[in-house]
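Structure record follows, encoded as structure tokens.
One protein chain omitted, others in place.
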């Protein structure tokens, strides 16, 4: 069972259709599946809904698909730093469902775990609760949030072995892990494929069962939104 | 902030009271917090409810506390291989709430994650569904299961650093991780405390925020319920 | 193998396991129950690679360890010592059942006391007897993509086990996809369809099956 594909386009072949729901990993520009997003753009598929914490920035990540008008709806927690997004949103061309960041992450995990709904205190008494069932547990209000069941997951990982066991790097793990679990099919781009047996079985972040297709996306030129540094003290 | 205690008794000091709910890790005899369970027994605390996948065997793990009649109720998925359990249960001296294994694990995780309830397909149409709310999502029935919010978590891990970051070993991870998250206080026994900086930050199974107190329980004489082996082929 | 296996017509336990193993496909992730289902691992068809999941938190179960290499921290859901493979991965119980409940496991093979014609299964308790608990069985039948039951066609008393409606408390409602007994194989394409008799063990006739089955099925 070969999971490795020669290119992003090949890995997405047969998986894309207009109007589909895609769950994508990444936080800001950290750990976004950039090769796969580029290939989605190049495919021309449209009317997409993305469940993703952010919508990229103007010409990065999902931002590229906004520019080409392939996105109809975003399910996200934060969409700042994105002028094109703002323009389309204010013009009513783009639908947005705001989901609190933790609720969004849990909705993806729930979808992946076969849980169609769960109760949370997050958002009680706010706009987020509008239209949602409220239930009282032990005297406190909670709202019902729904699991996200996506058609496709797009994920960026650090290393994978040939069976699709994944390891992420530092804070690039973020939404990639829950997003990977909630799609009918999960396609992953990695920096490196390592031989079977070179990953520590106690340290697999996401077992290969979740991964159907992979590509090596290296070399990466990783972008940073806000470079913040300190000066070295003189020796 | 020192989390390390000199003994199991010291680590549990002030935390035990009659009638409390304890979530305990382990699967069968694999990864059970044996030093801590012994100390709970020695404390004489009673009317305990345990949320634990199993109830130990006759003279191991929670089995020891059954013998001393300190357990009033078990929330478990499987209680076989335990004669004293059977005797007390049939005599009506012990209350048992059967929770499917995956539901039990998720209930612990939910409790730890501030989720008072979630819907699952597991158990629909069975005795497990009795008295539980049924809700239809996309034409399918699901039942509402409740998060477990324990007074105390008892957990066995492999290694910890001084800040309580935990690493488990092989299948001894099992219920230890979700159980650790769902208690108001979590006490952990480990095989080894390693210096800060010797664990890989990408490979911490449970961050120290969940751990309030620790002991080193080594040396361990780990028990095996069913030894199964194969013969070496002749060279 | 019991004496019964040798004398009766129909399949032995190993042959039943082998028949179930024919449902395996390359790349499948599989969870095997205790008993005959465990034997399925010995009959994986050539050219096919499957990965075994153990619900206590492991993907990629290896064979039993060599004598002297048992590790108390490395057991399967039956609490037997096992070994690791190069691509094994460990995880916790909540993650394990997220995988199961979420439909990421392709196939499970498990035993049953009763299967009903509507796909209900009963395999966890007998009223009046000591209840040991359902373990992970309810989660598996509710979550795994395809459920194969492997069981003797009739009980020790000779009573049919594939019946119109379960008499024992259910493990799952309308979940079974395929039944492999010592005498025959029944299958259905989806959960709204009736079961169909698709295969007979050597020496077994359709009439034999009719006599030992009270469930409705398509012949």
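Some observations on this one:
So that you can tell them apart, the chains are marked A, B and C in the order they are listed, and the count of residues begins at 1 in each.
Here is the rule we go by: a residue touches a chain if its C-beta (ideal position, glycine included) is under 8 Å from a C-beta of that chain, and two chains touch if they have at least 3 such contacts.
Remember, predicted model here, so these are calculated numbers, not experimental data.
Remark: the absent chain touches shown chains A, B in the intact complex. Contact with the chain that does not appear here is found for just one residue of A:48, A:62 or A:79, A:79.
Residue A:178 is the one among A:33, A:178 or A:208 that touches the chain not shown. In the complete complex, the hidden chain is touched by one of B:127, B:163 or B:228, namely B:163. Of B:98, B:118 or B:210, it is B:210 that touches the chain left out of the display.
By the touch definition given at the top, chain A reaches the unshown chain through residues 27-31, 53, 76-80, 86, 89-90, 96, 98, 100-106, 108-109, 120-128, 158, 168-178, 205, 222-232. Where chain B meets the chain that is not shown, the touching residues are 1, 109, 111-115, 161-163, 165, 181, 196-197, 201-202, 204, 207-210.
One rule holds in what follows: only the chains that are shown with their structure count from here on.
Ranking every chain by how far its Cα centroid lies from the centroid of chain A, the top place goes to C.
Here the CA centre of chain B is 28 Å from the CA centre of chain C. With centres taken as mean Cα positions, chain B sits 32 Å from chain A. Each of the following residues of chain C touches two or more other chains: 84, 90-91, 97-98, 101, 142-143.
For chain B, residues that reach two or more other chains under the stated contact definition are 106, 120-121, 168-170, 173, 205.
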